[in-house]
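Working notes, structure below.
The complex appears here without one of its protein chains, the remainder shown in place.
Take a look at chain A:
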Amino acid sequence: MTNKPIAAAAVSLLALGLALGVTPAAAARMDATIGMQLEPPNLDPTGGAAAAIDEVVYANVFEGLTRFGADGSILPALAKSWEISDDGLTYTFMLNEGVKFHDGTDFDAEDVKFSLDRARADDSTNAQKALFADIASVDVVDPATVKVTLSKPNGSFLFNMAWGDAVIVAPESAADNAAKPVGTGPFKLNEWVKGDRVELGRYDGYWGTPVKLDKVTFKFISDPTAAFAAMMADDIDAYPTFPAPENLVQFESDPRFEVIIGSSEGETILAMNNKQAPLDNVKVRQAVAHAIDRQAIIDGAMFGYGTPIGTHFAPHNPAYVDLTAQSAYDPEKSKALLAEAGVSDLTLSLKLPPPSYARRGGEIIAAQLRDVGIETEITNVEWAQWLDDVFKAKNFDLTIVSHTEPMDIGIYGRDDYYFQYGDADFKAIMADLDKATDPAKRTELMQAAQKKIADDYVNGYLFQLARTGVSNAKLKGIWPNSPTQANDMTGVYWED
């Protein structure tokens, strides 16, 4: 019988395994490998707009005066507390003491002044200079106290200071941060292997709560199939924004993995060219809106992950109004509206950028529009083409895109924006909102803005992009939501 030698071999292998590897594994692992879709172009969050930069360094390598918590709240970071003057113009930050940068230099109020002045300087390369626009002056009171004076009250100043673009850097190392980031965070850069991974190691001189991991590796795998294989092979431990929702079903059925479903800031819309006939007619736009079955798109393109929206606003925002009923799926009404508008034999161009929400969603929308008598001419385009042809040249009728910036309803007030709305009444609402400081008044105005664009059927509002991630079931502490672009590893640990 051949069974015996095989059994013997199996037993000896098992014994070998016990002797070599199994016992040390009982101790918790101290390293984690995180998968990301895009590689950052550099590692300086104050000198680049790419989300991937913050996704590596935010909270891990660099810290600001304040920071975002997992739920989007504003928490103290390098500033342990602050006082705001009654007129809302002066912010006095009390800084943590004993903080050291990764190169051993001390952090103090001078570094704060340097960082903020550098970010708001005329020659600054900061990608979000608007965050610092209201700062009139930054003054050092003593090494642990800094006073920021604003030119006008700004209700979101502490929120602004939590952005990755507002982190504190040292004058000695700021110029080299793109390749050799030096911050105050709990992790420092070990190695950046371009095209493959960034390795961070624990910084032993960290001032705050020590982190539980020794080493964090960010590995860049853009192809969804390769990412799936890497997760399955345990080559990566977590992929916080997994690019292919269709694979989540398989992760869900596998006890080794945990699927993390959160919300993102991505309003996914069927953008319409509001100045292009016949889409300049609100009835035609309304007809398009009623022809869309949102649930079919969420099920078909996103495998069920996503929340239907009826306006350009994130459903998890307290000021959100659910207006989905106003543009509910109603093909008969859609046909009636087209007849009313006197439009027949309509053919519209539909340009689709690469993400699967657009490519798949586009095919579904094309089929739904065909059901009400609107033909579409689909063109699949790359991002560069999309930016040139759709975003800049406005050479399109319909396109699908997810607007991932937080609180970006203001784009509807821009005249030259690609969907070309720029309505005067809407702009008036936005102007009032900029001036308002009273929270109740602001909520009221934000809701008025949401209703206005829904009433005008500016775009087809599809769904809020879900943040779908997957992680090893034993790896805990990964953010489910993305209040900002970040993979905060400071609270991540392995469960025994």
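The definition used in the following text is that a residue touches a chain if its C-beta (ideal position, glycine included) is under 8 Å from a C-beta of that chain, and two chains touch if they have at least 3 such contacts; residues count from 1.
Going forward, contacts and distances are computed from a predicted model.
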{"item": "Record-based protein name (UniProt) of the chain missing from this complex, from \"Sulfate ABC transporter ATPase\", \"Peptide/nickel transport system permease protein\", \"ATP synthase gamma chain\" or \"NADH-quinone oxidoreductase subunit N\"", "value": "\"Peptide/nickel transport system permease protein\""}
{"item": "Selected residue (touches chain absent from view) among A:79, A:116 or A:364", "value": "A:364"}
{"item": "Which residue of A:117, A:172 or A:246 touches the chain not shown here", "value": "A:246"}
{"item": "Which of A:31, A:172 or A:299 contacts the chain that the document leaves out", "value": "A:299"}
{"item": "Residues from chain A at the interface with the omitted partner, ascending", "value": "224-225, 228, 244, 246-247, 249-250, 296, 299-300, 356, 360, 362-364, 366-367, 370, 377-380"}
